[in-house]
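To start, I am sharing the structure in question, which I have written as structure tokens.
Note that one protein chain is taken out, while the other chains of the complex remain in position.
In order of appearance the chains are A and B, and numbering begins at 1 in each one.
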Amino acid sequence: MIGLTDASLSFGALRLFEGLTLGVPQGRTTAILGPNGRGKTTLLRAMLGFQALDRGHRHAPAIIGYVPQHGASQAKLSGLEVVIMGRAARLGLFGQPGPEDVTAAHGALAQVGAENLAELRYDRMSGGQRQMILIARALATGSRVLVLDEPTSALDLGNQSRTLSLIASLGRIRDRAILFSTHDPNHALAVADYVVLMMPGGAVLQGPVDRMITPGLMAELYGVPMQWVRPADPSGRSAMLPAFTGKEAA
Amino acid sequence: MRLLSYLSIAVLTATPALADPILFTDHEGREVALPAPAERIASIPIPMASTLIAIDGATDRLVGMNPTAKSAILEGILGRIFPEAQDIPSDITAPNFIPNVEELARVNPDLVIQWAGRGPDYVDPITNAGLNLMTIMYGTEERTRDYMTMAATAMGRPERIEALIDWRAQVQAELEARTAGLAQEDRPTVLYLLRAMENLRASGTENNYNAWYHGLAGGRNAAEEMVGGWADVSVEQVAAWNPDVIFLNSFEADLTIDRILNDPILSMTDAARNGRIYKMPLGGYRWDPPNQESPLTWIWTAELLHPDLFDYDLRAEMRAAYRVLYDHDLTDAEIDEILWMDMQGGQANYAQFAAQ
Partner (left out) sequence: MTLTSQDAAPRRGLFSLRPGVFPVLTAGLVLTMLYAISAGRFEVPFGRILEILWARAQDLSGSPETMEARIVELVRLPRVLLAALSGAALAVGGAALQGVFRNPLVSPQVLGISQGGAFGGALAILLGFHGVVLLGMSFGFGLLALILVGLLARIDGRTEVLTVILAGMVVGAFFAALVSVLQFLADPNTSLPAIVYWLMGSFATATWPRLGLAVPGMAFGLILVWALRYRLNLLALDEAEARSLGVNPDRERWFIFGAVALMTGTSVAVAGVIGWIGLVVPHAARLIVGEDHRRLIPASALLGAAYLVVIDTLARTLTAAEIPLGVLTALIGAPVFAVLLRQHFSRAGAP
């Protein structure tokens, strides 16, 4: 369980949140949704303990599997070595990773389906490959809490889809809490059980995904009219899109 | 004694013309013009302060000097001969020879003496302040005689400098007469250590005054393969040279012959085994570099390198020189102190310098 109780944070006149109580339940996937610049990353950092709160409490396990937006960018190490770093919290100050850590790392790579990346050099991988390695590293920590900062924002469509599928499959593991931030409501729709909305003016709303992702709330969140787009094929997925006037209206 | 006789002849023949302006060229080719003999002289180079005292036989005209020169004077015998030297200002320059113009202006000298060839930072502040400047170049015996003559000219004491220079020429000629014909193998190899407390700094041959007078006194530079004037050498290199004689500098106050005798390597050199390690005496100035007492240095060196070839009475020579240079009668105790008799009286060939 990771969360905040009655937490407030502001930078000068900019109020990010106030009196926020937020809990990410185990066994569920939660998305933090909001446009760019609303403070999604800061909220995540506050929950991870990297950002001090003005007021309130934070509760979190000692070890969290964290996937940063741009991780280990300078590491001229193999994919496997980067994943092994996930075991660091279990090593002492003077500890060295041992065979069991290597085994755990291989297991994490298998979980994300990236065994083939084990021996590639991390700094020469594509953005999608790096994302897989960083997720594997977060899994290698063995933590029951997984936090991903904008896991899809820097990826192309194919890799976005692969990452979302991975998050969905990881979320099916019993008793694991997943928290990720995104600016796309469809990504929340695809994998999240719960959604946290960073509303304009510092309000934070939270609830089950079907109650939160509505044209009304979405319009308020993004400041533009939003609408459902339903597929003709009933087995397809509905999408929440801006109701802008495009070619069809002309 | 010889110096005394030269001086009396010189005094008789000198015809001072005090009213005439004084003109001469210094070591940077500068025309120095003084309306009258300089009465107030500030000296920035270190050895020049004691040289000025020697040329004048008094401290009256020295109105400023290098702090390092002052401490050397006060620590040595000159401070006891001229106790008034402790009142001479020493803040006209930093030890590194950069002049302090405010202080210079305050002591208001007729003439400022500065090193030559060190660039405008060292001389411009003096000339810009409108002070008369004379620059001198360190190094060879010839330059030493030059700048001593310049200083004497500026002070209106040509008769004294003639005597001092004749003395130098005479002693040099006497030594040359005995040593010029020496074969290389008859010349002991000599190592002079300018530094020895931590690192070992040896004299090369190029423009090196010490190497020059070691040759004059019948020695050979053990470090002659070395390029340049001075360089640090390893203890192993000294072992490889294996010098016959080692001279230790008088600059490092704590340095004694024990430094060599207690060193596991240096104590195995021929010089150490044969008791031929000597620390340079500290007289009116340190005997290592060129100064007003240099002929005494040469005699001391020659008697140590070739005791059979020379029969100077060093103590008598010192007494005579100090009478002329400083108008001072050296006691036996003072001579013993200058020559470090306590420390090195037992070294080879050193008994010849003991009081009779």
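The definition used in the following text is that contacts are C-beta pairs under 8 Å (C-beta built on N, C-alpha and C of every residue); 3 or more make two chains touch, one makes a residue touch a chain.
Small disclaimer: the values here were computed from a predicted structure and weren't measured.
In the full assembly, the chain not pictured is in contact with A, B, by the touch criterion defined above.
Only one of B:Leu74, B:Ala231 or B:Ala348 touches the absent chain when the whole complex is considered: B:Ala231.
Touching the missing chain, out of A:Leu20, A:Leu33 or A:Ile64, is residue A:Ile64.
Residue-wise, the contact with the chain that is not shown comes from A:Ala105, picked out of A:Ala105, A:Leu189 or A:Met240.
From the options B:Arg106, B:Arg201 or B:Arg323, the residue with contact to the unseen chain in the full assembly is B:Arg201. Interface residues of chain A with the unshown chain, by the touch rule above, are 45, 48-50, 62-64, 66, 68, 70-78, 80-81, 84-86, 88-91, 93-99, 102, 105, 118-121, 141. Think of the hidden chain as still there; on chain B it touches residues 46, 68, 71-72, 94-97, 195, 197-202, 204, 223, 225-228, 231-237, 239-240, 251-254, 264-265, 268.
Note that in this section only the chains that are shown with their structure count from here on.
The geometric centre of chain A is 83 Å away from that of chain B, both derived from CA atoms.
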